[in-house]
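Every protein chain but one is kept in place in this view of the complex.
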Amino acid sequence: MELGFDREHILLRQMLKEFTENEVKPLASEIDEEERFPKETVEKMRVAGIMGIPFPEKYCGEGGDYIGYVTAVEELSKACATTGVVLSAHTSLCAGPIFEFGTEEQKEKFLKPLASGEKLGAFGLTEPNAGTDASKQETIAIEDGDYYIINGSKIFITNAGYADIYVIMAMTDPSLGTRGITAFILERDMPGFTIGKKEKKMGIRGSATCELIFDDVRVPKSNMLGKVGYGFKIAMKTLDAGRIGIAAQACGIAEGALEETITYVKERKQFNRAISKFQNTQFVLADLATKIDAARMLMYRAAYNKDNNISYTKEAAMAKLYASEVALEVTNKAIQLHGGYGYSREYPVERMMRDAKITEIYEGTSEVQKMVISSYLLK
Amino acid sequence: MKIVVCVKQVPNTANVKIDQQTGTMIREGVESIINPDDLGGLEAALKIKDQNNAEVIAVSMGPLQADKALRECLAMGANRAILLSDRAFAGADTWATSLVLAKAIENIKPDLIIAGRQAIDGDTAQVGPQIAEHLGVPSVAYVNEINLNMDSLIVKRMFEDGYQTIKVKTPCLITVLKEINQPRYMKVQKIYTAFRDGLVEVWDNSKLNIEQENLGLKGSPTRVKKSYTKGVKTAGKVFEVSPKEAVQIIVDKLKESYIL
Partner (left out) sequence: MNNYKGVFVYIEQRNHRIQNVGLELLGEGRKLANKLDVPLMACVIGHKIDNEVKVVESYGADFIYKVDHSILETYVNETYTKALSKVINDVLPEIVLVGATTLGRDLAPRVSSRLHTGLTADCTSLDIDENKQLLMTRPAFGGNLMATIICPNHRPQMSTVRPGVMVKPDKNELNQAKIVEIEVPFTETDMNVEVLEEVKEDKSKINIEDANVLISAGRGIGSKENMKQIDRLAELLTGEVSGTRAVVENGWLEKERQVGQTGKTVRPDLYFACGISGAIQHVSGMEDSNLVIAINKNPAAAIFEVSDIGIVGDGSKVIPALIKELENIRK
């Protein structure tokens, strides 16, 4: 979708393509094999201003917009879905809610270093017993004078250990159900806050996905994000926006896989001709390209809505639902068109398929997205 | 300190393909980029700006589309961008081009002028030294390292087999190779502000006042008599011959392709 992109977005995409080609692509396979967090890349992203695209300069951001930010997630994910999600979790899930719901003091203290890229962010909602049923929070926060004491654990947290700032949900009043959940800003070095087990994952293996453990962590009241009992609302709004980022990641993965496949089928010869000459190859590619474009349109529409203060919850859910499906289909067919070589780790497409799967699950499973969409339809 | 960087917008010649049927160059779809050696020059200027209080002014002679290249220079950190554009400039060879750039630079009065060694479309490496000649300032070409030293520069001038370390007084002009540094990425914040109105100043000949007979095609001592593509690349030949004959075939081909 080139219509609707301003010159700024086009120039931004040019920069991101160069950055991805030079800094991200060469490491993609290695960080997947070694399950290594791309620390050096994040530092380079900081220098280029990629870590704070949608935030105002007043808060050390780049003064850009959501469209520019999801463009970054998309372009990075074409080469490396891990790098894409590092950015997405940091921007949408941590810096995002602090920008939307934080006090001036909190923005001064936490948003500025996040937007400038000096510090990395993460978000903790999911628990061992609270996945799709996010309201079943077992992490509790008990008031104690000017503090809350937090006990409990979170799992599957992206950027865990490398992040300095964490937006965490905890139950302040179990009797109130979802209205008893409150959001807090935690810092890595708070006593009692430790990083637990690192998950061994199918894909986005470079992403640090770990358990967070809270053992009598004393969090000052000034770190409460939003009001008491508003945590669930904040989490849901945060995930709405985060979904657009994941849709962008899924689009990127699909586009990357398609590009690799197009190059491959032009080179690979069987039966005395390039396999790109066979109609089967051509028809499959045509289908995939069309679906990817459709997914991108949904994704950019959601981002556009957000930038223009138009309601975007349903649109974001549609984008993520569709893009993640497309990512899985495209990467699967990409491997197929590569034949035996596609199954080999020498070629990137098998990693792309392993990376794609998670987009149907995190930040709300596809089933959750369907719940969101249907609730709008059946109002 | 005022630094002028001469920048040219060029087609990315690495991506130009030849039409197999007609043997002509396919220019559509070839993106326009900042000439790589010029990008090295801009980065060198920005590095100086980072460490001293310098103003970096990007100057380009070209059609109005070259605005894009100048916006990129601004997004990388140049303070000012000037586009020298006038229909009368068209068809200029390196002499006439360097004259236009020199007249513009005279207006700006910089301490240092940095130009890329050569453009990937013209490949002549002439404009830089010719600008210096028009301006009457010393020039050092093929510079791979720059160090400021009060009112002079200490630079490393590369030769095929080594280098000279040269001290040159400012104002002066140096030409640099793209290998001199790794250009920085455009900064996101600057990309979002690069397209503001008026940020790229456009100067035509009414500002430079160059005599008609020195402008454009008329003002160019050299001109193109004809141009042609080298010919469609035909499928290769395979030879099953004795080693002696094989060597002859290979050597002939190497000579034909100027490798020998």
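We just call them A and B in the order they show up, numbering each chain from 1.
Here is the rule we use: a contact is a pair of C-beta atoms (placed from the backbone, for glycine too) under 8 Å apart; a residue touches a chain by one contact, two chains touch by 3 or more.
Only a predicted model underlies this, so the values are computations on that prediction, with no experimental measurement involved.
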Checked against the full complex, the residue among B:I108, B:L148, B:I166 or B:L199 that touches the missing chain is B:I166
If the hidden chain were put back, which of B:K2, B:K49, B:H134 or B:R184 would touch it?
-> B:H134
Positions on subunit B where the hidden chain makes contact | 11, 13-14, 16, 18, 25, 93-95, 98, 120-130, 132-134, 138-142, 154, 158-169, 172, 220-230, 233, 236-244, 246-251, 253-254, 257-260
Can you name the residues of subunit A that touch the chain not displayed here?
-> 263, 267-269, 341, 346-347
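By our rule, only the chains that are shown with their structure count from here on.
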Averaged over CA atoms, how far is the centre of subunit A from the centre of subunit B? Could you give it in whole Å?
-> 41
For the complex, which residues does subunit A have touching subunit B?
-> 6-8, 11-12, 15, 18-19, 47-50, 52-53, 57, 62-64, 68
Can you check the complex and tell me which residues of subunit B touch subunit A?
-> 71-72, 75, 184-189, 191-195
